[in-house]
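Presenting subunit A:
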Amino acid sequence: MALEDYRNDMETCRRCSACKFIPLEKVKGFQLVNVCPSISRYNFHTYSAGGRLVNGVALLENRISFSDKFLEVMYNCQMCGACDVSCKYAMDMEVMEPIYETRIKCVEEGHTNPVLDKVINSLRKQGTMVPGARAKRGDWAAGLDVKDCTREKVDVIYHVGCLTSYDKDMRKVARAIVKLLKKAGVDFGIAGNNESCCGGRAYQMGYKADFLNQARKNMEAIKKSGAKTLVTGCADGYQAFKVLYDKFDLKGSLEVLHITEYLDRLIKEGKLKPTGKVKMNVTYHDPCYLGRLGEPYIHWQGKEIPGHIRVFDPPKEFRRGTKGVYQPPRDVLESIPGVNLAEMDRIKEYAWCCGAGGGVNESNPEFSRWTADERIKEAEATGAEALVTACPWCEKNFSDAVKTSGSRLRVYDVVELLEKAI
Partner candidate 1 sequence: MTLTRDFYRALEGIVGPENVSEDPVVTESYSFPIRKATMPDTNVYMPRFEAVTLPGSTGEVQAIVKLCNRNKVQYKASSTGWLYCDPVGPNCIKLDLRRMNRILEINEKGMYAAVEPYVIGAQLQAECMKRGFTCNLAGAGANCSALPLAAHAGLGHLSQSGSYSERNQLALEWVTGDGDIIGFGTLGSLGEWFCGDGPGPSLRGIIRGNTQPLGGLGVFTKAAVKLYHWPGPAAFPMEGICPQYVHPEIPSGFMIRYLSFPDIDALVEAVRRVGEAEIGFELMGFNAAMMASNIATDNDEDLAYLKQFTDHIQGPGFLLIIAANSPRDFEYKSRALQQIMEETGAWSLKDVEDPVIGAGFMWRFIRVTGSIRETSRATGWGGGTVGGTDVFPLMTRYILHTSDLKQDLIDRKLIMDDGIYPFIQSIEHGHAGHGEILIRYNPAGPDHIRNVQGMLTREANRTAIQGRFGVPHHTYSDALHDMYGPEACNYHLLLRKIKKNFDPSGSSEASLYITAKE
Partner candidate 2 sequence: MIEKAKLVKIVGAKNVISEPVTLLEYAEDMSFVNTVKPDYVVRPGGMDDVKKLVKLASETLTPLVPVSSGPPHFKGDTVPSAGGAVIVDLSGMKKIIRVDRMNRVAMFEPGVTFGELIPAVEKEGLRLNMPLLPRKTKSVAGSMLEREPVVMPKYHWDIADPLSCVEVIFGTGDMFRTGAAAGPGTIEEQWAAGGAQKEAAGPSSASWYRVIQGAQGTMGIVTWASARCEIIPRLEDPFFIGSSDLDKIMEVVHWLVRLRLVNECFVVNGSNLAAIMAKRWPGDYRNIRDNLPPWILFFNIVGYEYLTEERVNWQTKDVMDIAQRVGLELTQAMDKVSAFDLLKAVQRPSGEPYWKLRYKGGCHDIFFVTSFDKLPGQISVMYDAAREAGYEVADMGVYIQPIVQGANYHCEFNLYYDPDNQRESDRVRELSTGAVRQLIDRGAFFSRPYGESTGMIMNRDAATVAALHKVKSILDPVNIMNPGKLCF
């Protein structure tokens, strides 16, 4: 699909501003009703989903061009999907899809952000979206004696992800996952230096061709491994494998699970028994690409039926974030003795973004930090000692924010706490 194919969706926008707020049924007070970091930070309607859709049509009609301002607005969006959820409370129209297509169109027509170009260069050359050499990707696993899925048949592939592999502060998450999977007796392997980026973040940034390139390479490798299940601890990776690969008919029958889904299953099957007490008051942050955007892709081919109400033949089921992964991470936390979970105000399908996604982390670190700071304040207000999440990008952004803001919050991944309990 191209931007033109979403014209009807974009023109269905009613300018109601729902995209700026959490679903209105959920509003419990004055504070914390905003759900879109972009308009919350920059205030012009332009930065909201509604503004982006109007501009999407304007672009098609050559009323505006790929100016610097256009690119600035377009790239100052974490692609978190909150607008999509809030809009689709009432409306049958795509919101994120045309926003993705706008970025893709930008890239295809040569209008890019040089900072993001640099990231993509790294992807093309080293197979990673973070600085690092391909040859060093597997270094985190040194001494862990993990099967190499490029050489041995395994049931499960653990796809580590770029940030977890290369960032020294995040490697502990990978090591914790390995420990837990081994403890549960899972037959799993990693690709080590042969692992390559899922491509999901490249897609978010609009580099569709590069994403497809990565996707095809990865699926070839996965098929060769014989693995039926892929597990990842990165929300971006999860959404890429589960949703995007499926969208482009590349996933096949591969079962894709986020590590929290898998651990939840293992705990419920009795294969992991968290018995050690971890006395901690925590709050949980739903990563966008695990939660609302982690909902399975829905294949649909059909057409809009001309008429006075927007219905389709065959009936089209819209993805609205309803079936994202919200409960498994919570169930894992609940299973850890001593952990008390206090929820923030904006959670699950209307969680506030950590700030790192969509290329913002790279192209506008100040905005990324601002977004994270907002979430830190929200987490602190729960009285929790720790902010727990299930994505390395979220964890890293929060950790960095906590350091600079002087907050006393500690930041963990779910698996780190589970590791302590096993």
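Quick note on the criterion: a contact is a pair of C-beta atoms (placed from the backbone, for glycine too) under 8 Å apart; a residue touches a chain by one contact, two chains touch by 3 or more; residues count from 1.
For anyone wondering why these and not others, all candidates are chains of the complex that A comes from, given by their letters.
Source: prediction; values computed, not measured.
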* Which candidate among 1 or 2 is in contact with subunit A in the complex shown? -> 1
* **subunit A to candidate 1 touching residues, read off their complex** => 7, 10-18, 21, 23-30, 33, 43-46, 50-55, 57-58, 61, 63-64, 67, 69-70, 73, 85-86, 88-93, 306-311, 315, 317-318, 320-324, 326, 348-350
